[in-house]
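Note that one protein chain of the assembly has been removed; the remaining protein chains are unaltered in position.
After this line comes chain A, so read on.
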């Protein structure tokens, strides 16, 4: 249903996407993650047909996405910079979404507006940032589009509302399974509702996997410097830290570590621990060399 082949997008001298390829063929709740500027928003805008790729191809429901009415009716994009008519009330916006999206569930939209205490007669432009985010998410989900793209849907929301919204997203997905992609910086908060992860880095897909594969991609090894050193020399190390004398911890790829096939007496002295999704993300995307420590020590 979504096929991206070597997508590249340049804005003037800046390359936002740089050979981005992936496919999604079945309903899924997928987290799209990446540092600021990694290309997530550009990717979403290309999938929604708003932007034309500089090169490569984005096919949605089998058709090229750019300015394609068939794609537009089946893809809904929620992002913070969406603009609506200046005086439009929430009720009017609900109606206009209802006219455009064939599967729009108006009853659901009204129910959610009531639950989140959003008065239909208010103007969208008068809402606070968090309320505007909540409203956009409501009409986006109610559109029930086969491909739903949520770009930072929780921006400006307080933690209580965010928690509610993750539950709403999950329940809505279970009710009507479809492709829902969520780009968010609140990784730790929403990881449990996700099935898959798509990590975008430097305009490319760095990792596209099931949640648990992402979670076990890296492993932390702790032990005496003597025990750690030979491993550190053989493998790519994402982070190395000394915990006082006698204990050193390194973060490496789990698969690479397993391939070393250490003997029982070598492996037995190491303590291996898993790494949270959020930390995995940080290790995988951090800038190479230098680092904040070095900045402050020079």
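Heads up, the rule we're going with is that a contact is a pair of C-beta atoms (placed from the backbone, for glycine too) under 8 Å apart; a residue touches a chain by one contact, two chains touch by 3 or more; residues count from 1.
One rule holds for everything that comes next: contacts and distances are computed from a predicted model.
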Protein name as given in UniProt for the chain not displayed, "Molecular chaperone IbpA, HSP20 family", "Sugar ABC transporter permease", "Transcriptional regulator, GntR family" or "NADH-quinone oxidoreductase subunit F": "Transcriptional regulator, GntR family"
Sole contact to the chain not displayed, among A:194, A:221 or A:284: A:194
Hidden partner chain, touching residue among A:211, A:228, A:250 or A:270: A:211
Contact footprint on chain A, counting only the chain that is left out: 28-29, 166-167, 170, 174, 191-195, 210-212, 215-216, 273-276
